[in-house]
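Partial view: only certain chains, each at its native spot in the assembly.
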C-alpha cells in the first residue's frame, strides 16, 4: 500500500492526462486509480488483456500451456505491477478473489468467437456496467467493430453502455477495431486509413481510452488521401494518436514476438508517438512466467520516462 | 453578456420565427436562445457542425490539420459568434467545458461511418435526449435517412427521440438526408425530387428545424412531375423551403469551396429563398483560423439583412 | 357551439352506430364526438386525411400548390364541417393551435415514404397514443399492411398500439391496406379479394373504424372463390362492408377526379352500400378552396340522408 500512497501524493501535481478532461467524479476517481494508483503510476498505462480465449479459442495458449490457467495472468499482472488486467466476467468471477485490490480490473463486457467470418462482425455484450460496479472494476472494456455492415447494432448497443458508464461513473475503454466487408474492400483492418478512422470514431462516440493497433502502410485499396500518403511508422502512429484527440490511446501488441528487444522497441516507439500506454497480451503471457516478469520490468523502465 | 441582453430585449417584439409555432415552454425557451440569444440573434441561424470525423473519417481534416483538434471549431464558434455548434457526445464531453455558456450546443445523437455503402443506410443513436439535457444543450440533432430500405428502423427510432424531446422540452433538428438504393434508382440524393421529399418528411415527422442540401437540377431518373420541371436554383430552393412548411430550414454547405465570395453568394441565395439559416462546416473550419473568422464576419453581415 | 349542442341532444336517441358496440367510456365519448358532435353529426363520418406528403411526397400537391400549406386543409376541415382531420404529429403540432376545438383530430401514428418499393412494406410508428391524448385527439390512425411478408412486425406493433388505445380510451382507425409481394402475386392491392380480406383483418384485429379502398373486379390472379365471382360495384362494396362486421367502414377517394359529380356519385354509392362515411383527401384539397368548400356542402347533403 505504501507504493500506492506515494504514487498518489506525488502525482497530485502532475495528473496531466486527467486535468485536460472534463470528467464526473466517479470516472475521475477510477481513472486516477488506473493512471496514478497502479502500474507505472505516472500517468501511463500498462494493461494486461485476456480475452483471447473467447475471441480466438484456446489455440492461442498452445505456445505456453501454463497461460491457460488464468491464475497465470493474474499473478503476472500483480507481480509485474500492471495498471490493470482486462478480462470478461467469467474469468473475473472465477479468479479475481485472490487478487482483488492488488490489480485493477477492466471488465470487458462484450465479445464473440472467430468461428463465423468477420464480414458482418458484431460483438454482443454478455455483462453490464452494473457487473463492473459489483466486481469493483475501475473501467469497462467494449469492442466496437468500426465500419461493419452491422454498425447500427454495434453503435446502438455501445450507446447504451456509454450511458450506463456516465450514470455509474465508470471509465469506458473502447477496443476500436475496424472490421467487416467494407473495411476489407478498402484495404483491410490494419491500414492507416482504418486505424485512423477508428481512432476518430472512438473520440466522437465518447470513449475515455481507446485500444488501437499500430497502423500499417496503406496498400493500394485504401481511399484517398491515405492511398497516396507516404509516412513512416512513427508518423503513422502520431497521426492516429492525434485523430483520437483527448482520448487516451493504448496500442496493442498483436501476435507474439519472441524477441524481447523487438517488443520493447515497439513499446518505446508507441510512447514516443504519444500513446498513453500499451495493452500487450500474448507478448506478455505467452512467455515463461519469469521471462514475462523480466520483460514487464523493462517495460516499466520505458514507461517511467513518459510520465505525464 | 451585454450583447446577449440587448439581443434579447430587442428581439422580444420581433420573435417572428417562433410566434408562428405552437411550442411547449422548454422548446420555446431553448429555440429563443438559439434564434435571439446567440449568433446573429435576429431570428436567423448560423450553425457550425462537426460530425464529419465520424461520418467521413479524419480524411476530411487533411486540408486543415489544425481542425482535427476540436478546440479549433469551438474557438471559431465562439469568436465567430455562431448560433450553435453541432456535434456528438464524445466531442461535447471532451471539449465543451472551456466554452460552456459561450456558444449553444446542438447535441447530435446519432451517426455512422461511411465504410459500408449506403444502399441500406441507417443511423444509430449513441446518445440520448437525457444526455443533451445533462450537457445543457439547446437542441438535439438527429439524422433521418429518408427513403432508405430500412426506413422503418429509422423512423421508429426517430419517433422515440421525438417523444423524448417533447417530454423534455428539447428542440429537434433533423438532418433529413435522402439515402439508399431506392433514392439512387430515382436520381440520387441531391435532386430536387429527393430534397423536396425530405423537406416534407421532416415537417410531417415533427422536426423543429431541418437541415437540407441545396437541391440540384433533376436528372432523367427522377419521378414526375420533377423530371419535367425546369426551375432555376432559386426556385428550387424556394420550393423545398415551402415544402418544409413551418419547419425552419438550414442549408448545408457541402464540400469545401476555396472562394469566399462563392460561399457568401450561396449564403445570400439561401437566405433570400427563405432559409432560416445555414449549417456550414467544412466551408468554415477547413479555412485557416483567421480566414475562417473573417468569413464568419461577412456571413453575419448577410444574416443581419434577414432579421425576422 | 350551438350546432354541436343541438347535434348532441338530437342524437342521443339515435346513436345507432355506437349502441351496437361494447365500448369503454373513453372510446365511447370520443367516438360520439366524431359521429354526433361534428361533421354531419348524424352517425356518419366525413374525414379529411393529410398524410400524402409523407406517403407520396410533395408531388401530390403540384396540382394545387396552395394545399402544400397545411392551413389550407385545416381551414377547409373547419369551414367544410368535416367530422375530423387525420394527420401526423408534425402537422398537428405545427398547425392545430389555431383550429383546436373547431375540428376533431385523428392523429395518424405511423407512416413511411414510397421511395423503397412495397414488396416488404412495413409502416413504422413515429408517434404514440400518449401523443394523441396530449394533443386532445378524438382517435388515432394506424396503417396495417395486410399480407406483407413482414406482417409479423406490422401486427405485433399494431397490437401494442391497440392495447394503448384500450388503456387510454382512444378509438382506433385502421388504414387496412393490402400490400406486399404476396398480394401482388394474388392480383394486387385493389382487388375484391384483397379488400375483403383487409376488412375482415381489421375486425379480427380490433379496429373501431377501418379505411378501405373501393374494391376492383378481380383479375385472373385472385384466389378462388373470388376469381370466379362476377359482382357489380355495389355488390362488391356491400361485401367488404359485411366482412368488416361491426367495424365502421370509411372508403377512401383515391386519386383526384376533376368531375364533382363523379366524386359525389362515389360518395352516394359508398353510403348506400353501408359505409359509415368517407375519407377523401386529394379529391377535396386538390380543388381550389372555394370549389372544395362547395363540394363539401354537396357531400353533406348526401350524408344527411344516411343518418343512423
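In order of appearance the chains are A, B and C, and numbering begins at 1 in each one.
As a working rule, a residue touches a chain if its C-beta (ideal position, glycine included) is under 8 Å from a C-beta of that chain, and two chains touch if they have at least 3 such contacts.
Because the structure is predicted, anything quoted here is derived from the model rather than measured.
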- Identical protein chains in the complete assembly, only 3 of which are shown: 5
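Note that in this section only the chains that are shown with their structure count from here on.
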- Message: Is the chain-to-chain touch network here best called a line, a ring, a star, complete, or other?
- Response: line
- Go ahead and note the Å separation of the Cα centroids belonging to chain A and chain B. 35
- Query: Multi-chain contacts in chain B: which residues touch at least two other chains?
  - Reply: 153
- Parts of chain B lying in touch with chain A, wherever the complex brings them together: 51, 53-54, 57-59, 62, 65, 68-70, 87-91, 93-97, 111-113, 115-117, 122-128, 130-131, 134, 153
- Any idea which chain A residues touch chain B in the complex? 21-22, 146-149, 151-156, 158-159, 162-163, 166, 178, 180-183, 186, 193, 196-197, 199-207, 223-226, 242-243, 245-247
